[in-house]
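Before we start, here is the structure in question, set down as C-alpha cells.
One chain of protein is taken out of this complex; the other chains stay put.
A, B and C label the chains in the order they appear, each numbered from 1.
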Amino acid sequence: MSKKIWSWLALVFGILYFGLPLLGTLEFSLKMRRGVYSLDAYAAVLNDPQFRATFSYSVIMALFTIVLGVIIVVPTAYWVQLKYRRLRPFIEFITLLPLVIPPIVVVFGYIRLYNTSSWLPLTGSAMGTNILLMFGYATLSLPYMYRAVDTGLRAIDVRTLTEAAESLGANWLTIMTRVIMPNVLVAILSGAFLTFAIVIGEFVMAALLNRPAFGPYLQIMGANRAYEPAALAVIAFAITWACMGLIQLVTRFQKFSRVAR
Amino acid sequence: MSKKIWSWLALVFGILYFGLPLLGTLEFSLKMRRGVYSLDAYAAVLNDPQFRATFSYSVIMALFTIVLGVIIVVPTAYWVQLKYRRLRPFIEFITLLPLVIPPIVVVFGYIRLYNTSSWLPLTGSAMGTNILLMFGYATLSLPYMYRAVDTGLRAIDVRTLTEAAESLGANWLTIMTRVIMPNVLVAILSGAFLTFAIVIGEFVMAALLNRPAFGPYLQIMGANRAYEPAALAVIAFAITWACMGLIQLVTRFQKFSRVAR
Amino acid sequence: MAFLDLSNLQKFYGTNHVVKDFSIGIEKGEFISFLGPSGCGKTTTLRMVAGFEVPDQGAISIDGQDVVRLKPNQRNIGMVFQAYALFPNMTVAQNVGFGLKIAGKPKDQIAERVTEMLALVGLKDFGARYPFQLSGGQQQRVALARALAPSPQVLLLDEPLSALDAKIRVSLREEIRNIQRDLGITTIYVTHDQEEALSMSDRIVVMHDGIAEQIGEPFEIYNKPASRFVAEFVGTLNLIDATVEDSSTGRVKVAGQHLELGRSLEAVNGATVSLALRPETVRLGRIADGDQTLTGLVEEVSFLGSVVRIKVALGGNHIVLDTFNRTISKPPSIGDQIEVSFPSESVMI
Partner (left out) sequence: MAFLDLSNLQKFYGTNHVVKDFSIGIEKGEFISFLGPSGCGKTTTLRMVAGFEVPDQGAISIDGQDVVRLKPNQRNIGMVFQAYALFPNMTVAQNVGFGLKIAGKPKDQIAERVTEMLALVGLKDFGARYPFQLSGGQQQRVALARALAPSPQVLLLDEPLSALDAKIRVSLREEIRNIQRDLGITTIYVTHDQEEALSMSDRIVVMHDGIAEQIGEPFEIYNKPASRFVAEFVGTLNLIDATVEDSSTGRVKVAGQHLELGRSLEAVNGATVSLALRPETVRLGRIADGDQTLTGLVEEVSFLGSVVRIKVALGGNHIVLDTFNRTISKPPSIGDQIEVSFPSESVMI
C-alpha cells in the first residue's frame, strides 16, 4: 500500500518537475499582448528573417552531422560487437569523453589546430568553419548516437546473423545493407533525433566559431527580448516532439518491429 | 582482411578525433612563457581566488545535485522495474526530455514560476536561487542518472531478488538498503560522475540565475584570456579522469563486481 | 483440515481467468507437485501461497491459520526460484543467514545454523564465496539452504531445476527429495517436467487451464489417468483406431487383426474407438500367454541409448514401442515383419 502511494507520488513529482516549467513558458509566450492570450510572440518570431536564416542553417548542419555520425558510428559499433568485444569498454569510454570534456575545450583545440596559419586552415573560409563545426557537433552527439546504435545492435545477435548471412554467400556490403542496417534503423533514427535536438540547441561551439546558428540567435533573443524567447522555446519543443512522433510512426510501420526494438 | 583494415582505421580515426584537440589544448596551455614550455598558465589559474571560489561552489552544488538525483531516480527506477513495467517507455520518455528541452527553457520557466512576486519566491534569496539551480542541474543530469541506474537494475533480477528477500521476512527498507542499493552502487556512482561533470561545466543556467559557478567563470576567462582557459580545460579534464579512476577502484574492490557490473 | 489448505482459489489477470476453483489439502510433511504445461496456472497458485499474488476468491490456511491477508514477509514460507535469486552482493554464508538476521537472531546462532544448512546441501566449504563463483547447480543448492535456514512451515519450489543441465537436474532432484524427507517439511513443487514430478512427489496435481485435472500418487497418475489430457501430458501414448466387433466381450479389429480386450465396451458394434497404449507396455514378440498380439512392419528404429524405440506400421495405424537396449543383440531393421504383444489390461480406451 505505502509502496503504491510512494511510486505514484514519485511519478506525479516527475511530471510536475518537467511539466510546470514547460507550462509556465507556454503560458508566458501567449501573453505578449497585454491582458489577453495571443500568438503575437509567435508571429514576431516567425516573421523574423534572422530566425529563418539561423534555423535553416542549423537544420542543414544537423542533417550533415547526422550523416557523418551514422557513417562513423554504425560500422565502428558493428565491428566492436563482431570482432573486438574486448575493445568495447575502451570504445565506450571514448564515446563518453564528449560528455566530460567541455565543448569549449574541443573548440579551442580545433581553433588551435586548424587556424589560418596551420597545415589545414579550415577556419579561413566559411565552408571550412562549417565543416569544423559539423565535426564538433558530431563529437557532441557521439555519446547518444553510439549508445543508441550499440543498444540496437545488442538487441539482435550481430555475430550469428553475420555468420548466417556469410554461410549463405553474402559479402560484407550485402550483410551491412540488407541485414544489419535494416535491423538497427529505429536505433539509428533515435540517435539521429537526439543529434538533431542537440545541434539545434547548441550555443558554445557555434558562438565561438562565429557561425550564424540557431543557438546563438536564441541566446541573443533571450538576453534582449521578453516574450519571443518563450515562443522560440515552445517552437523548439514542438519540433522535437514532432521528430519523436515520426520515429514512433516509423516503428509502427516496420512490420518486424517487435524484435527490432 | 579488408574488414580488419577498416576497423582499425575507424579506431585510429576515433582516437585522433578526440585525442588531437586535447593534445592541442594541452600543448597550448604550456606555452604561456614565450619560447619554452612552462606551467605558468596553471599557476595563474590556481592562484586566482575567483577560480577557487567558483570551483568550490560548483563542486558543492554538484554534490547536492547528486544526492537529490539519487533520491529521485533510484526508487523511481526500482518501482518501474518492479511493478510498473508498462510505464517504462513513458518514464524513459520523460527522462529524455531534458535532452530535448534547451536548458534556457527550463530556466525561463523557473524564473517565471518562482520570481519574487510568485507564491514561492525562491529567486528572492541566494539560498533559494541555489535550490532552484540545484533542481535545474538535477533536471539536466536526469537522463544520465536514470539511464545508469536503470541499466544497473536491469543487470540484476530486481523482481525475483525482491521476492526472495520478502519471503525471508525482509521489509521494504531492508530490501532497498541491503539488497538493491549495494547491487547498483557502481551504476549510481557512474551516474553521479556524469552528473558531476555536467554540473562543473554547465554555463547557461548558472549564468541566467546569476550564480558564481565555474561554468560562467570558464566562459569569461575564455573570452578574455589566451592561455588560462586552455589550462582550465586541462584541469577540468584531469578531474573527470580522476573521478573515472575512482569508480574503477570501487568496482575493483567490490568482490562481487562481476555480477554487479 | 489439512496442514496446508487451499480452498476454491480463483485468480483473474484482467479478463484472463488463470486459476479457476482450485482446492487441495496438503498433509504435514507431504511433497506435492503441481504439474502442467505453461499457462496452466500452476505458478500463479504457488505465488498465491507465497503471498506474491492475492487470490480473487478462496482461502489459504497454514496450520489452521488463515494467511490470505498476510504479506509474504509474514507467512514464514521458504521459496526457491527458477533463477536462483541469490543476492549477488552477499557471500554464500550471508545469503543463507539473511533470513535469520532479519529475524534478529544472535550472531553465533546464525553462524551455527548457516554451517548446518551448508553441510546439508553439501557445500560446507563454500561459505566465503560469492554467488558468481558458483555453478548453477551449486547456486540452486545455496538457494535451497537459504530458504530452509529460518525453518519455514512450508517450502515452495518454482521450477527450481529447469535452468540446469540434464545430468545435474537428475542428481539435484534426488538430493532435494532426500533433504525434504529428512526434514519432513511440507513442500509444493511446481514443474512442467513429468519425470521430475513422477520421481519426486508423494502426490501430483496435474493442472490444465486453471483446473486440477487429477490429484493422485505418481503411479496412479501415470497408469490410471483420469482424462485424455492427463494421459497425453504424462508420458507418451499410442493411439490406434479399432472397430468394435463385439462390445460385450471386448472384441475389436485393428488393421484386419483381432484383439480380445476381455471386458465390455461402451461403444456399439461397428463403431470406431481409439485404443491408447503406453509404448513400454508393448513388447517385441509373443511373451506371456494371455497377451494380445499384432503383426506389423518395422517403420522406424531409434536407438536412444538405454531404450530402443521402434515404430511399427499396422495398416493405417502406428504403434511405437520401447524396448531396452541389449548389449548382445542388435534391434530389428526397418522393413522387418514383427509381432508385438501387450496385456489386454494395459489398453486404455
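Throughout what follows, a residue touches a chain if its C-beta (ideal position, glycine included) is under 8 Å from a C-beta of that chain, and two chains touch if they have at least 3 such contacts.
Values in this document were obtained by computation on a predicted structure and should not be read as measured data.
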Query raised in the report: Who does the absent chain touch among those shown?
Result: A, C
Requested in this report: Check the options A:N47, A:S117, A:T160 or A:N224 and report the residue that touches the missing chain.
Outcome: A:T160
**Report entry** Selected from C:S199, C:Q257, C:S274 or C:T293 as touching the chain missing from the view
**Finding:** C:S199
Query raised in the report: So which of A:P89, A:P121, A:P182 or A:G245 would be touching the chain we can't see?
Result: A:P182
**Report entry** chain A, residues in touch with the chain not shown (by the definition above)
**Finding:** 156-157, 160-161, 163-171, 174, 178-179, 182-183, 254-256, 258-260
Report summary line: Absent-chain interface residues of chain C come out as 166, 174, 193-195, 198-199, 218-219, 222-223, 234-236, 278-281, 300, 302-307, 309, 322, 324-328, 330-331, 343, 345-346
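Everything that follows uses one rule, which is that only the chains that are shown with their structure count from here on.
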Query raised in the report: Hey, how would you classify the chain contact layout here, line, ring, star, complete or other?
Result: line
Query raised in the report: What is the chain whose Cα centre is as far as it gets from that of chain A?
Result: C
Report task. Would you mind checking which pair of chains has the most C-beta pairs in contact? Result -> A-B
Report summary line: Between the Cα centroids of chain A and chain C the separation in whole angstrom comes to 55
Report summary line: Among chain A residues, those touching two or more other chains are none
